[in-house]
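A single protein chain has been omitted from the complex, and every remaining protein chain is retained in its original position.
As written, the chain order gives the labels A, B and C, with residue 1 at the start of each chain.
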Amino acid sequence: MPRLAYLGPEGTFTEEALRLLDPTAERLPCATVSAALNAARAGDADGAVVPLENSIEGAITTTLDEFAWGEPLLINAELLLPVQFSLLARPGTEIVHIKRVYTHPAAITQCRAYISRELPDAVVVSAPSTAAAAQEVSLPGSPYDAAIAARIAGEHYGLVELAGDIGDRSDTVTRFVKVSRPQPLPKVTGSDRTTLVVFLADDHPGALLEMLTEFSVRGVNLTRIESRPTGDGIGRYFFHFDFEGHVADARVGEAIAGLHRICGEVRFLGSYPRADGVAPRIKRGTADAEFAEAGDWLARVRAGLA
Amino acid sequence: MPRLAYLGPEGTFTEEALRLLDPTAERLPCATVSAALNAARAGDADGAVVPLENSIEGAITTTLDEFAWGEPLLINAELLLPVQFSLLARPGTEIVHIKRVYTHPAAITQCRAYISRELPDAVVVSAPSTAAAAQEVSLPGSPYDAAIAARIAGEHYGLVELAGDIGDRSDTVTRFVKVSRPQPLPKVTGSDRTTLVVFLADDHPGALLEMLTEFSVRGVNLTRIESRPTGDGIGRYFFHFDFEGHVADARVGEAIAGLHRICGEVRFLGSYPRADGVAPRIKRGTADAEFAEAGDWLARVRAGLA
Amino acid sequence: MPRLAYLGPEGTFTEEALRLLDPTAERLPCATVSAALNAARAGDADGAVVPLENSIEGAITTTLDEFAWGEPLLINAELLLPVQFSLLARPGTEIVHIKRVYTHPAAITQCRAYISRELPDAVVVSAPSTAAAAQEVSLPGSPYDAAIAARIAGEHYGLVELAGDIGDRSDTVTRFVKVSRPQPLPKVTGSDRTTLVVFLADDHPGALLEMLTEFSVRGVNLTRIESRPTGDGIGRYFFHFDFEGHVADARVGEAIAGLHRICGEVRFLGSYPRADGVAPRIKRGTADAEFAEAGDWLARVRAGLA
Partner (left out) sequence: MPRLAYLGPEGTFTEEALRLLDPTAERLPCATVSAALNAARAGDADGAVVPLENSIEGAITTTLDEFAWGEPLLINAELLLPVQFSLLARPGTEIVHIKRVYTHPAAITQCRAYISRELPDAVVVSAPSTAAAAQEVSLPGSPYDAAIAARIAGEHYGLVELAGDIGDRSDTVTRFVKVSRPQPLPKVTGSDRTTLVVFLADDHPGALLEMLTEFSVRGVNLTRIESRPTGDGIGRYFFHFDFEGHVADARVGEAIAGLHRICGEVRFLGSYPRADGVAPRIKRGTADAEFAEAGDWLARVRAGLA
């Protein structure tokens, strides 16, 4: 039974994601994304589940930066989890009494309209996670009157749901990934995704165009690109790429070997089945069989055969 | 004397930036980036100063999203501000007594090494701004023992600096911009930057490559690209671009008109002098005089002249 | 009644083309393509009809080089003429008697299989034109026994057709163009072609790719590209381009103005209706209305309007 670290405490959306990704795993809650990943790195856990991006908030930059700079980990699964927020309070609290709300900043952003409309005078304070907010609110002497968190956090910490599905959009989704220390990759399924981090060799004009051309010339479609600062001053960035296909696919292998040749550093973050099950349209000339046939042809040409 | 809104309370890095951008302006502190921008939009202020990106944290996504979705504003100046953090406490506090630290999440990230080393057992709580943290800590009954904030916040709120320059890196910089309601653009200086938001018409493979080609074919160099979620589900993004040059430059005008033609929506966010004073290397054939001469040539060709 | 020069003598395929392009024109036969074009340049004719390319032979390089280097002329019409060759001889000649055949080199190439099969022992001598060959063979003391030429050349010079349609392929076509001194261009028809000559500024790697990108980024499709030596040594070339659209089209105008900016010299050779009547598929964002709308948008942006 694997042991998986995750962003805790109990009751977070990440716990929900973990349960869906691996229902039988032993769960190890951690205080931060970094702590969860470090537990996996150190062997305290067999892996970790962390959020990567949210359809409203965008990238979880802590996760991106941990993947880029920390000890290498490999993504081996992803999950898309619908995100629904509830307004949770200690039994007996009424909405009109709520003066101080505690929740994660992402929830503040995503429930902006509800807060403005229903809690116009409340002070909203940032918590490290939505579940931590619920936990805090559940304490008798808490300075906070309510938390915004997942319904299961309320169940977990004995809070009452004063309002449900209070997000501005009802279709918000967070993408979670399961990572482990380097190990054999998941098998090719035909609906795979690969994630990379790329550092430029020298930040010349056109460098990004060159990187994208390495993908497009092999018919590899990008699904996400994020720029992140290298830390060396404004205007210096590195890049996260998600793209269709598995590194075992010939077109993907040649594309990322091309990136490796022209870029400063390419860090491979994993190939894994897509949560949405979408299969790529393979561009003419870029299927594995076509690469193999071209390799045979090249060998004959190099041997001087007609 | 213009009145400028900014992310307050008094003592924020944003206030420092505002004072440098316009020393004589009347200052209107606001609780959030959104509130500062809305003050400018509503006419309560003549403009606003907000952070756009940080060399460690990356983009300030609230600012990016406000620029993309809110009522249009135009950037007319930028500033690069070195960021130095101090550990601030009420007089009489010693480091060994510090159990609860209050600061903005960006400061938590940027002072991670110091906190681990010097305050390993402290609980660190997220504040809406570093100055707000200092203000809170200055209150007699505050549950927090120290704030991490700018030194001037300490001076402002009567706190003592227990340690200075505690960031992990001493070269951290934040880029601030000054915005106003739409108005005539700053003049071309020869060292200008332009900022855009681009929404795709249809999110086909290669769309980003096509956008970058619109720039590169006119010799316009990108300096920053950020993808942000449109909110319509994982995998749907729009883009922020910064690039060299002023929209009055022929090459820039043709490039963004090209984007406007092939993309769903292009929102112009301003052309303004670069804070670093760097002048672009103009690629052969892309100077204004060359565009003008080519326009004359085309007119002659269309008239059937040799 | 216009007077048109052409590659004579009477009975050439060029004469056929001229009659189809302008049935009422007065015809001025000339000894060479250069002579015909010079007649138009000098005002001895109002224009000229010359071959540009053949579906078997390829480009008529004399024509290409005349267009590139000689006094400027503009193409204002094109014609695709099926080419059929006949074996022509003086009355009384039988195939078995034919020892020396006279014809234009293009006809030698295009009738290679017939000659090998039916005239395996004949010597085949190059003539300046197929009609000139027929004319020569018609002279009583001619050293040649037969000509390969158009059937009408035989009728014209009193020769007998010993075999018809003797080309290796029955679908051979030659493309002819009508040119004049610079004058107002033919109107846009929606099925137009434009022809250019482009000299590189400096022959750097990637120069051709850059030129093609100027076309592709504006959605302009090439229909022909020919490289020709500049004369300055092996490895130095200039280029002929044919592409879809009329120079009055916004996308074509911007593309060739782009070429003009980045290349050494662009010589415009005309915009004219396509002989095949094919209308281009206009790529999203490249129609005239879209260029106009983008121009309006850019003007508003430059004026600082939202």
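The criterion applied here is as follows: a contact is a pair of C-beta atoms (placed from the backbone, for glycine too) under 8 Å apart; a residue touches a chain by one contact, two chains touch by 3 or more.
Quantities reported herein were computed from a predicted structural model and do not represent experimental measurements.
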item	value
Interface partners of the hidden chain - shown chains only, full complex considered	A, C
Residue among C:Pro23, C:Gly43 or C:Pro205 that touches the chain left out of view	C:Pro205
Candidates C:Asn54, C:Ser180 or C:Ser271 - the one touching the absent chain	C:Asn54
Touch residues of chain C, complete complex, unshown partner	53-58, 61-62, 80, 105, 109, 125-128, 143, 169, 171-173, 175, 205-206, 208-209, 212-213, 216, 221-229, 231-237, 276
Chain A, residues in touch with the chain not shown (by the definition above)	72, 74, 182-185, 201, 213-214, 217-218, 247-248, 253-254, 256-258, 260-263, 266, 268, 284-286, 290-291, 293-295, 297-298, 301-306
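Note that only the chains that are shown with their structure count from here on.
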item	value
Chain A on chain C, rotation in degrees - Cα superposition, rounded to nearest 5	180
Chain B against chain A, contact positions shared by both copies (same if over half, else different)	same
Between chain C and chain B, distance of the C-alpha-averaged centres to the nearest whole Å	58
Rounded Å distance, chain A centre to chain C centre (Cα mean)	59
Averaged-CA centre spacing for the pair chain B and chain A, given as whole angstrom	24
Chain B, residues touching no fewer than two other chains	213
